[in-house]
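A single protein chain has been removed from this complex, and every other one stays in its place.
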Amino acid sequence: MSFAVSVIIGLAGLFALAAALRAAARAGLSGRARSIANDIPLTAAFGLLVIAIYAAVAIAAPALAPFAEREIVGNQFEAWSAEHLLGTDRIGRDMLSRLIYGARNTVGIAFATTALAFVVGSILGLWAALTGGWLDQVLSRIVDAFMSIPALIFSLLLLTIFGTSVLTLILVIAAVDATRVFRLARAVAQGIVVMDYIEAAKLRGEGAWFLIRREILPNALAPLVAEFGLRFCFVFLTISSLSFLGLGIKPPTADWGSMVRDNATLITFGDITPLLPAGCIALLTVAVNFVVDWQLYRASGLKE
Amino acid sequence: MIALRVALGIGLLFIVSLIIFGATELLPGDLAQQLLGQGATPETLAALREQLGLNDPAPVRYWNWLSGALTGDFGVSLSNGRPISELIGARLGNTVFLALYAASLAVPISLVLGILAALWRNSIFDRAANAGALTAISFPEFFVAYILVLWLAQTGIFPSMVRINPTTTFGDRIYMTFLPALTLTLVVTAHMMRMTRAAIINLMASPYIEMARLKGLSPLRIVLRHAVPNALAPIINVIALNLAYLITGVVVVEVVFVYPGLGQLMVDAVSNRDIAVVQAVALIFAAAYIALNLLADVLSTITNPRLMHRR
Partner (left out) sequence: MTKLRIPAMPLSRRGVLKGAAAVTAAGLILPHTAGAARAQSRGGTFRVGIGHGSTTDSLDPGLWENLYVQTFAAARHNYLIEVGADGQLLPEIAESWDTDDGTNWVFTIRQGVTFHSGKDVTAEDVVASINHHRGEDSTSVVKPLLAAITDVRADGNTVIVTLEAPNADLPYLMTDYHVPIMPGMDGRIDPASTDGCGGYIVESFEHGVQSTLNRNPNYWKSDRAWFDRIELVSILDPAARLNALITGEVHLIDQVDPATIGMLEGRGVARILSIPGNAHYGFPMDSRAAPYNDNNIRLALKYAIDREAMVDVILGGHGAVSNDNPIGPANRYFNTEMEMKTYDPDRARFYLREAGLDSLDVTIAVADAAFSGAVDAGAMFSETARAAGINMTVNRVPNDGYWSNVWLNPNGDTPFCATYWGGRAVEDHMFTTAYAAGADWNESFWSNDRFNELLVAARSEVNEELRREMYMEMQQIVSFEGSTIIPMYNNYVMAVANEIGTPEQISANWNFDGFRCVERWWMA
């Protein structure tokens, strides 16, 4: 129970810190920055704070981690102690250090993958919806063909064929995710392209790229941003599921998805070790989506 | 238009079968090597390849399979000689059952939560529902399953694995597959709920909603009668995506609960390079996916009359 208590205390502390920072920003800043600080809800401030902490940890990992990422420094599954704050893992590496390096690897990979998937998927999706006709049909059918193959099995096929380096991992997951983004972007944009202002812009003679960038994207951004928040954390899960099937990131690189998998059997006996990396993923997911929700709300133009 | 989409769908099935066949061909190793495993020798490999007909060139094997499939004969599993229809039959039923079970829990829950969250946006309820759903999906599926087993199976309330056979009664099935269905519900609910909420909130600043508000309608009525109908297209799409996922993507849950569904069959067949089985299962998945999307497209078109009259 002490674990649950400390988690609650930790979260409450983060909230308090976020509230304090927001108050400081309201007092200390001016102009546009101040209006944002006045506007920001506590949850979004909390989200921003968590993201900032993760980013700092990821950047400063070598300085923060007490031990090296791959170094075996103790026995298997040592208990929490002053020397190993979160104990050791299956082969005696320091858990805290692995988590810290995991931030760098996992968040980096997830961000690269999601960004790539969104750039490719949403541009193609908006373009298809705007142009319609045969281009829309061809792109949609190709995407349909790829999407109708289950993602996990398709990734398994591709990774077995192309190998499992970090780069192929990013490309394969991004390719699979991009099909999902394409579909959503196209669906959202279909509701927009029939609007009168698009008609008007077309009559003005604007090009496709201008229409996508200036007319459609701003209006389709909200659902896409919401989707980004989710897709981002799905990447961790995909990596974790892939390691369930024996693929995934190569050792001794630490990543949270594989760390959950490696220690998962322990949860059968109520041992909380696998909750640590899973908790890291969950906290980041919630934080990112709190910020996304705030942005979504701002984009909706609601003032209540 | 629907007839055209069905024809396109059939064409799509053909493309999928080509992609899957090609990808499986690209995988290193073949069925004979997988079957003999560590025990393969050049001599036994050659004999087994001959026996299984693996020596024909790839286009010939594809054509043999395709011509059989077109006449409704999916052939036999190359690795154990059993008819594929027999292998798939019961498993298809299991997969559909679990998908419907999970959907019947997940869709109402996520719609209600999503609408309420949009209605009471930025309230404690909204934040809590959001954080809860997000936490649930941040855990990998197998991990959610393990936690549910720890809480609900080790205490003896539900079985930790699914032991069903064709004679199991419907009530027993519902009881025994509750944990896998609950796991899947937790996995898909957040996505649908958040999309519902986002789609509704996206419309709340529209002039017609403003108008309704000025008329003095209650917020609940505004959301249900004015926002939801116009937000249906993205919501339907997300539901269709998640239903397709429930049918095609649940291999991990199947493994954890020892549930004999199609996902496990496909993974086994891929790793054993049993192309006939891979193709048959891939086609079922693709057909399910295409059908669900067709349905989603038709429904979204119906909800947005402008799309019916595109130039």
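Per-chain numbering from 1; labels A and B assigned in written order.
Convention: a residue touches a chain if its C-beta (ideal position, glycine included) is under 8 Å from a C-beta of that chain, and two chains touch if they have at least 3 such contacts.
What you see is a predicted model, and the numbers here were worked out from it, not measured in a lab.
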Residue of A:Ala65, A:Ala178, A:Leu245 or A:Ala278 in touch with the missing chain, whole complex considered: A:Leu245
Contact with the hidden chain (one of B:Ser17, B:Thr135 or B:Ser160): B:Ser160
Touch residues of chain B, complete complex, unshown partner: 27-29, 33-44, 47-48, 50-51, 77, 79-82, 87, 90, 142, 146, 149, 153-154, 156, 159-161, 163, 165, 255-258, 260, 264-265, 268-272, 274, 277
Chain A, residues in touch with the chain not shown (by the definition above): 70-72, 75-77, 90-92, 156, 159-160, 164, 245-248, 250-252, 264-269, 271
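Rule of thumb we're sticking to: only the chains that are shown with their structure count from here on.
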Between chain A and chain B, centroid-to-centroid distance (C-alpha), Å: 22
Sites on chain A touched by chain B in the complex: 41, 43, 132, 137, 141, 144-153, 156-158, 160-161, 180, 183-184, 187-188, 190-191, 194, 222-223, 226-227, 230, 233-234, 236-237, 240-241, 244-245, 257, 260-261, 264, 267-268, 270, 274, 278, 281-282, 284-286, 289-290, 293, 296-297, 299-302
Chain B residues within the chain A interface of the complex: 8, 11-12, 15-16, 19-20, 23-24, 26-28, 121-122, 127, 130-131, 134-135, 137-143, 146-147, 149-150, 154, 190-191, 194-195, 198-199, 201-202, 204-205, 233-234, 237-238, 241, 244, 248-249, 251-252, 255, 263, 266-267, 270, 282, 285-286, 289-290, 293, 300, 304, 306-307, 310
